[in-house]
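Yeah, one chain of the complex is gone here, protein chain that is, but the others are all in their spots.
Chain lettering (A and B) follows the sequence in which the chains are written, and residue indices restart at 1 in each chain.
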Amino acid sequence: MPIRRPQISLSALGGGEGRGEVGEIQASPDRTAHLTLPVADATGPLPLPPQAGGEGKLGGYRPTRRWILVAAAGAGLPSLAPKATATEATLAEAIRELTGEAPLERGRVTLELPSIVENGNAVPLTVSVESPMTEADHVEAIHIFNQKNPQPYVAAFHLGPRAGKARVSTRIRLADSQRVVAIARLNDGSFWSDSADVIVTLAACTEQ
Amino acid sequence: MRSLFGAALALVATIAIAAEIAPEARRSGHDFDSPETRAMQDDGTANPGMLWVSEGEGLWAKKAGTAALSCRDCHSDAQTSMKGAAARYPVFDTAVGRPVDLEQRINLCRTEHQRAEPFAWESEDLLALTVFVAHQSHGLPIAEDDNPELKPFSAWGDELFHRREGQFNLSCSQCHDDNWGKRLAGSVIPQGHPTGYPVYRLEWQSLGSLQRRLRNCMTGVRAAPYDYGASEAVALELYLMERARGMTIETPAVRP
Partner (left out) sequence: MARVLINLPERAKRGEIIEIKTLLQHPMETGYRLDSNGAKIPRDIVNLFACTYNGEEVFRAELFPAIAANPFIAFSTIATESDELVFSWTDDDGQTRTETRKIIVE
């Protein structure tokens, strides 16, 4: 049975301007324009400036929230770090749901995302894993998570030795500047990950 | 109506024209896009606009209306008959006495020859047919007719382009002639050439027409946008195409 045509066309939504256009009356009054950097309720580390080469990969030292918490605790000061938001917690939960008690190693996975995008509605993503992709040693699945969308899941790609190589591309929606995480599960049960920070200059999913 | 255009011509003569872009300095919006957006357009297998081109190809062959005719019945193979067509639009339509754009031309065929209901503006079917026809001019230079009957309308479009409007009291020219290449919030201001319409706009998550995009701009300066199909809209389209004369058509383009 064929997938039916969409009931509500994305084009010319209810009078023509589409979502997110400047001046559109149904935009929620408290919704920030997401024109540049995230606003004060951002909880993660501030986005890095675009890297040369534009991969958006984290590189070098950068103070994490944990570092700040530890340092603050050590200095006897109240915690300088803002509390984790609901979405931050769900990202961590979603990852834990996948990995269980198994450790999450960094490496082998390369998540390619632009470090800054003009529009969060269609952000090209490529994820690849160093793997011979043989019966004995291959990637079984690659899971993509996000930090600030309404839900933490993006996609789960299921591969296997017939893939030849572990490399998948797609386009994703990012509602705000945020971190994206890719986790690969190998056939030996190990989990490997990479993450990338993306600055979004126009929001995609959330209406509020 | 004649007096209106006479007045428009006189008005144009008295308005100081803002700094126009030199012909050799004209660049497509494609050049201002991020590498990722450019790649999305350039790869025909990944360009979402091509989905509508494929749809349009199907509609081209579909019989419609009480005349039970398809586009193909009169125009046969679009790759031949429609090559270069979009490059010339808007054209002056003698029967209606004013320029019509490609969407209007398709609807004129639909009502007069196929004897079917016209497509609604921004409907999936009209977008698909328009982008399919326009895609047949991909790679060709924009080549507006030198028809003297178009002159008053392109002068009107010229005036509209340079006229301040909306609560922000900005004209198209102030952004797209005077400040192209600079940033408005997070986005780079392009020169505003309609080289790739209908365009897949990431903001819309869909294909859309030039008129839709122009309406977005007008809402952006807090002006009441022209109705779809309004004479002002077509006059402005006409002026924009003349301003972009010689530039290469890249339909379907991808833009943020």
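We adopt the following convention: a contact is a pair of C-beta atoms (placed from the backbone, for glycine too) under 8 Å apart; a residue touches a chain by one contact, two chains touch by 3 or more.
All figures in this text were calculated on a predicted structure; none of them were measured in a lab.
When the missing chain is restored to the complex, the residue among A:A122, A:A182 or A:A196 that touches it is A:A122.
The missing chain lies against chain A, touching residues 1-10, 13-15, 19, 26, 121-123, 146, 149-151, 153-160, 162-165, 167-174, 205-207. Listed here are the chain B residues that touch the chain not shown: 45-46, 48, 50-52, 54-55, 205-206.
Basically, only the chains that are shown with their structure count from here on.
If you average the CA atoms of chain A and of chain B, the two centres end up 36 Å from each other.
In the complex of the two chains, the chain B residues touching chain A come out as 33-37, 39-40, 48, 121-124, 127, 185-187, 201-208, 212, 215-216, 219-220, 222, 225, 228, 256. Note for the complex: chain A touches chain B at residues 5, 9-12, 16-24, 33, 35-36, 54, 114, 116-119, 121-124, 171, 201-202.
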